[in-house]
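Only a single protein chain was left out; the remaining protein chains are all shown in position.
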Amino acid sequence: MHTFSYVKAGSIKEAGDLLAANSDAKLLAGGMTLIPTLKARLAQPSHLIDIGGLPELSGIDAKDGKLTIGAATRHVEVSRSAVVKKAIPALAYLASQIGDPQVRNRGTIGGSLANNDPAADYPSAALSLNATIVTNKREIAADDYFQGLFSTALDAGEMIVKIVFPVPAKAAYEKFPHPASGYAMAGAFVSQSGKDVRVAITGAGPGVFRWKDAEAALGKKLAAASVEGLSVDAADLNEDMHGTKEYRANLAKVMTKRAVAKLAAPAAAAKSKGK
Amino acid sequence: MDQHEHHSRLFKVGGAQVSRFEDMRLITGNGKYSSDWNAPGQLHACFLRSDRAHARIVSINFDKVGQIKGVVGVYTGADAQAAGYLRPPSFLPPTGKGGMKARVPERPCLAIGKVRFVGDPVAMVIAETHLAALDACDLIDVVYEDLPAVVDPEEALKPGAPQLHDDVPGNCPVEAESGVEAPVMEAIAKAAHVTKITVDCTRVTASPMEPRAALIEYTADTDSYVVHTPSQGVNMTRKQFATYANLGEDKFRVEIQDVGGGFGQRSTVYPEYVSMMMAAKALQRPIKWVSTRTESFLTDTHGRANLITATLALDKNAQFTGLRIDWITDQGAYLSPTGPAGHIRNATSCMNGVYNIPALYGHFKVVLTNTGWVAAYRGAGRPDIAYAIERVVDAAALELNMDPADLRRRNYLALSDYPYKSATGSTIEIADLPGLSAKALALADWSGFEARKAASARKGKLRGIGMSAVIEPTGAGSYPRDEIDISVDGEGQVTVHTVAHSQGQGHETSFAMVVAEALGIATERVKIRQGDADRAPHMVGNHTGGSRSMVGAGTVCHIAANKLIDAGKSLAAEDLGVEPSQVSYGKGEFTSAHSKKKITLAQLAAKKTLAAKGEGTFISTFPNGCHIAEVEIDPETGITEIASYLSVDDCGHVVSHTIVEGQMHGAVVQGLGQVFGEHIVYDKESGQMLTGTFMDYIMPRAGKLKSIQMEEYTTLSKLGPLGIKGMGGSGCTASLPALVNAVVNALGVRHLDMPLTPSKVWKTIQQTNVKH
Partner (left out) sequence: MAKVELKINGKQHSFDVEDRTLLVNLIRDHAQLTGTHVGCDTSQCGACTIHMNGMAVKSCTVLAGQANGADITTIEGMAKDGKLHPVQQAFTECHALQCGFCTPGMIMAVSGFLKDNPKPTDDEIYHGLEGNLCRCTGYINIVKAVKQAAKAMSK
């Protein structure tokens, strides 16, 4: 790591002020992505502003058909929360599949969404459910928030405070983990609210995206067979030694089918691996 | 009675041994690995490494490092030149095919003039803290003139390929051969059927969980060095340091305790350590360095990296009549001590596998490429040759529409054929594959596979079955003998010294079991000391590697204990008032029926020095086995699950079943790792490594292999008094072909190169579907 100054922020306001005053400062919550990046000397921030322990950023709450999760809420808390499990069990399941237990004990939902790693899990839930990203300055709809590879609508100096998820009628998440890193090679978050079905794919492309052809077909009939004849356009997907574009397109479809199958059989979802 | 029924648990004392003696310190955080050593006043080293695959060094400017507080010195290739630290040892025989002289290139401890792979150390910074040294590396300006790079061994052999070393024309240090070519070519010409297959035994890295580290201290009085670094045996480490640095072995004292895995990768003295000697001497302060995992990926010796073509001739009865092996061994940018020699020797030793093949010929080309160097890795050529043979046999069975088990059965050497003199000049002592494999096939219900396949198909899964029948040479060493020193103190505590060094094998327990058994005492009374820095220089013996230590040092523990008893009888005779011949020994006591007296080991040792030295020289033993794997593939994602895994092994006499089973688990899973994911990949254009972290290098994780059904079928080796065969690597040798054969069977293809990643398997399914 290069040198930097570590500062523990006492409030959202203090963190915002520090961020505004230091253009090369970075926010630190769980640090599960940022610290390895610093260790690889791939980033050289002047300051790390630790917001991990801010009470204003924590808390899980469900009311009026909305589930609100504080930005510094750790994956482990989301995965075990009775409130989340009741409101959006697929979100608790998604959180239980991030990284590994030690990572889930530190990593936060706000950190994941702010970083917008193309293979991260949370962006798929936020996009599928069209969550609202509440920052210290404004509210941003997920549809407007994700802007491709590690890129979001957040301005310099802006920080996520909480995420508000509309509670869907049904939702399910399925991912195919990368055999080395455990990140999603492809993950599909499928949700149904009223007649609306939204399918968000993570891992396969340079950023999370909606598979609209599948949404239309599933809107007519919510069954795995509905996507059978469809295919994800491979042209814009990722390709590396671990898989071709075509392979990732296939995985996106297979994960979508499996998520839809889970929607149809909620009992099976509860039996999925892990806790 | 069949030979294999003799393997009753001779080791009664050991039978009760569950926990290992070394465990207590390791589970409580009290182990001492290389990075745990510190010395007062130590400085820290950091290495600036080449960020390109092949380039001339135009200039190195380190004027700016002074900006970093605490920097004490910078060393470069000029210092390596001045010190003469230019040439690591090589065990490559001096001549190859047709008397061709082997050309072993220099490897200065810091690059001189040129860099030849990404990671080649260019400069070493020494500072008061690790972080200061790291910061200073960033401030060194190296001007390079890029040269074309070659990372593919076949490309490197072509005319016009980039040349790595001026004194190694054609990038080929040596060509070697074994067996005789003409009879094999004749067998191929006359064959009723010929099967030819090329297999890539991929480049992998051993990845012991302990990264490399070293603490080097210089002692001015004696102009000598104290070294702490991961090692598979202190004497081999001393010898390699001495060769690299052109000094006497007496100039090196190696002090180590725990080693966090080796697998062959810790059998090399690396250039970083030798570089640190320069600073330790110049600055008269201890120098410490701890590798990052990324440095491990780039610069620790890699394993395998062999491209092997096997051509098998069969007669009309499907009897093997000849086998030709053409082998390209990619050694990376420089030759490691063990790399090329081990791959050629071990492959030659069992080139017939477990079969009667009257004509054998092997042709080896050693190749240099702009990649990390290669050395012994869990089997060192043994898994590679077994993989090639067992793949060509399966391919032949497919072509002849035969059951692979049946084709093997027709060609196995029988128990009565052993000892078998192979066409490559090897004498293979004993094995009984007809009996052993029959046991395996029955236990695995080989004949019932079709029903299981149908059941999998109903779940939408593709099921495959694969077997391997393998043998390998283990136990021979490079030192003239193995010695064990044994002594007893007045408390009755037995101390045993060895220069073999565990990297996890558990010598402190298994060697103690051998001694305790011989002396008829509790294992708790036996303390094994490995590589004692004061004593080791006065002992002869091999390091731990090549599945050797129980065959060699372990057997000598038995010999030494018996010599101790003999010595004790002479000493006890006086006390017992009888002649030595009238003294009996048992259960820790010397007794005499004549005088009706007795004296214990402790009582005798309290009065007199009770000690002995055992020694023995050992040639190869030949562990063998048959492994059968069944896999289930999800055709939608290409992911493979291991449905079942059975091993039947002949490791000769087993001292600790617990430890042997643990070794087998680990070795099978290391093979599985290579089969399903592990692969060191370089970009063909840039020569950059694409798999430099555990984020991209696919290590096996918990659950990939859920269980192994392990069985024994034993024939005892008569080469030593205990009947032991070395077994630490054999699980790897058998699992590579068994698992690949199973996947290939499931997919209905002739061959698929490792790694069998989900994406590759899925792609294969797509392609074969297109064909149908």
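Per-chain numbering from 1; labels A and B assigned in written order.
Everything that follows uses one rule, which is that a residue touches a chain if its C-beta (ideal position, glycine included) is under 8 Å from a C-beta of that chain, and two chains touch if they have at least 3 such contacts.
No experiment lies behind these values; they were computed from the predicted model shown.
Q: Consider the whole complex, including the chain that is not shown, and state which of A:12, A:43, A:83 or A:103 touches that chain.
A: Considering the complete complex, A:103 is the one touching the chain left out.
Q: Looking at B:418, B:449 or B:694, which residue reaches the missing chain?
A: B:694
Q: Just to verify: which one of B:162, B:183, B:662 or B:721 makes contact with the chain not shown?
A: B:662
Q: Given that one chain is not shown, which residue among A:58, A:181 or A:231 touches it?
A: A:181
Q: List the residues of chain A that touch the chain left out of this view.
A: Interface with the chain not displayed, on the chain A side: 1-6, 8, 28, 31-32, 35-36, 38-40, 48, 50, 52, 76, 80, 99-103, 105-106, 181-182, 273-275.
Q: Where does chain B touch the missing chain, residue by residue?
A: 18-20, 22-24, 26-33, 35-36, 131, 206-211, 258-263, 290, 292-294, 503-506, 658-659, 661-663, 665-670, 672, 693-695, 699-708
Everything that follows uses one rule, which is that only the chains that are shown with their structure count from here on.
Q: Determine the centre-to-centre distance between chain A and chain B, using the mean Cα coordinates as centres, and give it in whole Å.
A: From the centre of chain A to the centre of chain B is 43 Å.
Q: Please output the residues of chain A touching chain B within their complex, sorted ascending.
A: Of all residues in chain A, those touching chain B are 1-3, 40-41, 176, 179-181, 241-244, 246-247, 250-251, 254.
Q: Where on chain B does chain A make contact in their complex?
A: Residues 131, 135, 138, 294, 636-639, 676-677, 681, 690-691, 694-699, 757-759, 762-763 of chain B touch chain A in their complex.
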